[in-house]
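All protein chains of the complex are present and in place, except for one that has been dropped.
Chain lettering (A, B and C) follows the sequence in which the chains are written, and residue indices restart at 1 in each chain.
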Amino acid sequence: MSLKIPAIVVNFKTYPESSGKEALALAKICEQVAHETGSVIMVAPPLSDLALVASSVDIPVYAQHVDDVRSGNTTGHVTMENIRASGASGTLLNHSERRIKVAEIHDLIGNARALHMATIVCTNNPGVSVACAAMGPDAVAVEPPELIGGDISVTTANPGIVSDTVRAIRAVRPDVAVLCGAGVKGRADVQKAIELGSSGVLLASGVVKAKDKRAVLMDLASGLR
Amino acid sequence: MSLKIPAIVVNFKTYPESSGKEALALAKICEQVAHETGSVIMVAPPLSDLALVASSVDIPVYAQHVDDVRSGNTTGHVTMENIRASGASGTLLNHSERRIKVAEIHDLIGNARALHMATIVCTNNPGVSVACAAMGPDAVAVEPPELIGGDISVTTANPGIVSDTVRAIRAVRPDVAVLCGAGVKGRADVQKAIELGSSGVLLASGVVKAKDKRAVLMDLASGLR
Amino acid sequence: MSLKIPAIVVNFKTYPESSGKEALALAKICEQVAHETGSVIMVAPPLSDLALVASSVDIPVYAQHVDDVRSGNTTGHVTMENIRASGASGTLLNHSERRIKVAEIHDLIGNARALHMATIVCTNNPGVSVACAAMGPDAVAVEPPELIGGDISVTTANPGIVSDTVRAIRAVRPDVAVLCGAGVKGRADVQKAIELGSSGVLLASGVVKAKDKRAVLMDLASGLR
Partner (left out) sequence: MSLKIPAIVVNFKTYPESSGKEALALAKICEQVAHETGSVIMVAPPLSDLALVASSVDIPVYAQHVDDVRSGNTTGHVTMENIRASGASGTLLNHSERRIKVAEIHDLIGNARALHMATIVCTNNPGVSVACAAMGPDAVAVEPPELIGGDISVTTANPGIVSDTVRAIRAVRPDVAVLCGAGVKGRADVQKAIELGSSGVLLASGVVKAKDKRAVLMDLASGLR
């Protein structure tokens, strides 16, 4: 399944506010906003809630991580085949909270392509972004780790990291989309992300910790238009 | 939730035959056999199917693994809080295909107890079994790695490893149950496991790869009586 | 080679003040103090300096860590055979800055014994200490991670963790020595450690960062008498 862009990717992380029943509830809100606004909103629930969420909503559901092992004698892992069987459309890889090896990224991208699953590789700077783009994922999502979970959007605090990543990747792999993230909170951040040449944003606490999740999602979605 | 024994624990691993829709179907068969026979049958589906299975069956559902991190900024991990929110009753820890650190086992056992979740720590020999029992999990499941997935049950190939583990653990922690596994296939293996002093078996391929899964489960359950 | 006790174990960690030429210089000071005072002082230099230090001093030299792999096709690892060939007498295992898996600890202890090398397993509390002692190393060194590198000795801040560990281990494995560490600075700390039933101390910054390393070592050694 190919990646739809421009997009807002909501990473539920493992927050209590977005686990179990709350994961399902938040995914339903995301689905509703996506349908009302016509925007692409993708959700990445906790791994243990993946199948439950994917079987309940009609928007793209992504895994937060996949292990570089195959289905079989691999107890306690999450395989690409598993997440496909669970109904996911693709996966994040190499999130700053779950970095993986370079040969694993390469292998997982190939494995995902063979199974028609999309891959979004998270990176921390333009240098790593170009390295990961060279391996041909659907997208690279650049996020300065020091801004993740913070109050200031990467598009305000460090717009150069986004534009540098876009420029560097376009020069070598124009087929790879660029997303950006860290500190994204609302409409202005999304608009700026698009202006800087990216194809959307990846965010977590800005939605998950919000009192009125629906209102935040409506605001974010308005930035894509 | 405390561990119910004697028990048959079915580890789905990440096999295609027990992932996604097949995970749900197999869990339903296990539930039916448990109810018909009055036996304790517990299931450990792929992590990505955990919430889906736990919300669909009325038998204990266990995670195959939990990471030693807390819910929050821990993308791509599976936390104890996550599996509890997903409806699981407990978790396997330290399976031979997903070994973890000794301080992690200790920390996870404490974390599980605080959340009223049960823990079954997998081990490979009597020495490691006693070490893990000393940390006070609900059960230790001893499985010689070289027999896992094979055709000969541990109870036939190496009964001494089971009786030695039972004896050694009873001497220091009689409150910790002992399970055994590797190569378990049918009624005679379960009976022998009980005779050797264990409180049940842990198995995977014997059920997952069986043509008639229900028949195998009925046969195994008959060994518990 | 069996562990000599009571002992002072100086962990050089990877500090610049105890790497390369400085590792050799500090090891020489330790040797001199050991010989002058008749005390057992053991040194654990950076892994890359192990053979250089072991071939230059006549006191026990320990590795800070060994990987659970065998010599051969294992580039970039440090094997038990490697450290023996380098002249070491044994190794620390499972230091709080380099935790390893429980099955690895068991395997490494067996491997060390076969090669006549001593093992000191580091732990973080009495529960983990008993678990590790059950696997039969030469010693367990309990160190509360939150006190490591700090200004207050474990023997002052938390003497109960030492006495509890000593009591618990004596009950099940009286053949395993207990060391303690974290914040150890001088004579009084060593004396208190011995009073609490331990067989010595493990320390790092107290020696490595000292202006007059020889004076600190003389003071520590006086606490062993």
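Here is the rule we use: contacts are C-beta pairs under 8 Å (C-beta built on N, C-alpha and C of every residue); 3 or more make two chains touch, one makes a residue touch a chain.
None of these values were measured; they are calculated from a predicted model.
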Which displayed chains the unshown chain touches: A, C
Of A:Ile5, A:Leu115, A:Ala131 or A:Ala188, the residue in touch with the unshown chain: A:Ala131
Option from A:Lys21, A:Arg99, A:Arg187 or A:Arg214 whose C-beta touches the chain left out: A:Arg99
Chain not shown: contacting residue from C:Pro46, C:Gly90 or C:Gly183: C:Pro46
Missing-chain contacts mapped onto chain C: 11, 13-16, 19-23, 44, 46-52, 55, 63-65, 69, 71-79, 81-88, 92, 95-98, 148-149, 204
Touching residues on chain A - with respect to the absent chain: 94, 96, 99-106, 123-125, 127-128, 130-132, 134-136, 172
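Heads up, the rule we're going with is that only the chains that are shown with their structure count from here on.
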Chains touching both chain B and chain C: none
Most distant chain from chain B by Cα centroid: C
Interface residue identity across copies chain A, chain B - same or different by half: same
Inter-chain centre distance, chain B versus chain C - centres from mean C-alpha coordinates, in Å: 37
Between chain C and chain A, distance of the C-alpha-averaged centres to the nearest whole Å: 45
Distance from the mean Cα position of chain B to that of chain A, given in whole angstrom: 33
